[in-house]
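Here the complex is missing one protein chain, while the rest keep their positions.
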């Protein structure tokens, strides 16, 4: 049996999901797409042979041929669409970040609780075979007890100023950091306090919209264990994501930089290429994430990543953003 | 415009191709499948929503809804199916090896020439992004003039005795080596002579069907440059494919052994996993190979890998097999 | 011409220096050794065929056969020995850390200034061929402008409780961190403020003497650039030192974990060994450091690492220690 999925939001990632849902996944059938740009919706529907397209997500949510929805529209729209999906009792997958404010989060969380409908938060790194293998090894005790969490995320070039604007992106610690903060919680549990430093060091133009290009946050987890996350928009050499769990009896490190398996050796030098950007690194994780969502809905399993995970990762990111501005340590629980 | 493809042969690789042709490739529509096991053909047709299924390839070849055919049936069937496809004037892709004897090759080659229909030989490694990047770098002169070709192929476990039987597999130097012999020709041109050694060193049971589990062949190319290929069925630790071109000003090496990007560091040891088998290593190459075929047919381009490439790689493999038995150097041109 | 060197302090590192000075370096002759343990001094003198041995550094400092001195006695003795060496006008090399308090530092700094005698601070990592190559590449502009400094130091096992006691070791941020804080200053200049977190996470017994086993410090440099240093005593898998400079046009990373060039591949696993401890990693740096000292004295060059470098690295380490306790950001200039 296949799950009939409606897809809301047809930007860059939306099109990737359209392809996954329409052809890559044996578990799904893409039966409807929606975008506020109705022409785009129609075009995508045609390209992927999707029966229906909508210029308004509400239309899609009323479509009885839609069993479940995948929401990948812009972050600021998540609140309304998620609440509407919960009202329509459609099992829902929502891409990260859940929102940019905790007020929005609370509204969505209330809707999910009231409706009792299945809701799965999207944090694709948890489905990357590398991260999944690391989690398995740690759960099996291979490194003893993990005591320090380290994560590095590097984008190879800065976003457009429009995108970078913290009003829409949340700023680097939300926009890029949300993945690392979620990983931190996944591997180590809740975060008690955060401190952070940051600055505009490589791309002065980012200052004009109020964003920074480098940030480093230290974390103290609820039980006193430690974490550190560093983010940069000047990865320049390539897209580089590294996460490490240091344990009492060993370490697990996830990350690689080579795109093709080619080593070129010339005079006194050995070199290889790098991963260009996130889709080359995590394409499979995105696909596996959607498959997991479909399987969960079809098998009536509980979601592995809940709306609370979305809320709490945001809370840590907001605490880090506040700490970076004030140069003080911020209790995560103080962020409301 | 999409190419309507008929797929002949639905074994392990056939099913992979069915998925690629039916959903992964924007350029193709899988309109018919055929297998001598008609029930299997019907089942695969149902799974991938293919309009038609046939218990006999001849049926598929007469189907006017089929624009082009992909042949991945057992090697011993290639001759008849290819000749029939050429008679039916269907543009054809044929999986390697072309055949196990040069007699069969000649019959197919005659049919291709007489028909004048598009025929593309399948050697998927040429479409692997790693091998393609290596070729590009060499063509750009990054290592000067390549003078030595080295290639290693290791399977992680032995095939079944039924599969290994040289009567159907051609023996290790044909079955495994055909890829390396094709790469040798692609990178360095025609091969003049071959010498080889081999033996049953790890899996004594292979001797009962007349195969060996390890072989090493040295090549002298037409212009005097050198090559060496080593093959083993006891890769044991994982699937390991390495090719290197040593040039006058550098070297290019293609190959990797890590499956997931996880390093595990425990007491005095750093370790990572390995690539399990060929599909994990070359899945993308298979897909890219079929896309290339479809694009070539749609755009009326000439095939990048011709039937002659299939014939000549086999001739070298047969020369190596003869050299391994006789422990003498064998002129490739003497194999007819 | 050879420099006649007197060596003060014959502990673990002292013996390594005795061998370097007596036989490995063409530039030096080891003419005297001193240790408060006179029997040990005599024994070392005999082993390395050193003409004279002293039970009191003062004796050695008066020896007219001694052209220059290398001080590697315990940190708490540095002040008196350095001041005496300056009084005796012997060109001096002093091992890190300079001292554990800024009061001691000031006393030594005054003596150096008053005497005007050559004084070189020991921070051996600057002489490691890896670090030296990284510095060269950065100075040549290969990564643009470095904007973030990252450094990780991991010891493979905890020190004895006696050693770890912050009263003699200074605590983890001084004892281990001093190297990283010096590197931070070498690559990026003076540090403006520090924040830090830390804890006893792996070896509870360290709490009994007041030390911690893990710490992470973030740095803001005088010009606003950023840094992060993480230290652990539970490297467990091996001795692991990694430093990275992230620049606007690339990155340089120094560090490796493999001791012997052996890869062992067994079922689904590739593994190699790790560097056991600091001498295996930095033996050559220690030797090169002493050679540089001898050459500087012989050629009357100014010291590449001055007493101010020793003082300022300590100041940052003390600021980090204070920040770790108070969980506040500490201005480095406030530490006096």
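Descriptive notes on the structure:
Letters A, B and C mark the chains as written, and numbering starts fresh at 1 in each.
To be clear about the criterion, a contact is a pair of C-beta atoms (placed from the backbone, for glycine too) under 8 Å apart; a residue touches a chain by one contact, two chains touch by 3 or more.
Bear in mind the structure is a predicted one, so any value in this text is a computation, not a measurement.
Only one of C:258, C:301 or C:325 touches the absent chain when the whole complex is considered: C:258. Contact with the omitted chain, checked across C:117, C:137 or C:295, is made by C:137.
Only one of B:202, B:298 or B:322 touches the chain withheld from this view, namely B:202. Within the entire complex, the positions of chain B that touch the omitted partner chain are 144-145, 147-148, 150, 154, 193, 195-199, 201-202, 214, 216, 218-220, 224-226, 228, 230, 232, 234, 236-237, 246-251, 327-329.
Not every partner is drawn; the one left out touches chain C at residues 22-24, 129-130, 133-134, 137, 142-143, 249-256, 258-267, 273.
In the full complex, chain A touches the omitted chain through residues 236-238, 240, 257-258, 265-274, 276.
Please note the rule applied: only the chains that are shown with their structure count from here on.
Annotation: 57 Å between the Cα-based centres of chain B and chain C. Among all residues of chain C, those that touch two or more other chains are 236-237.
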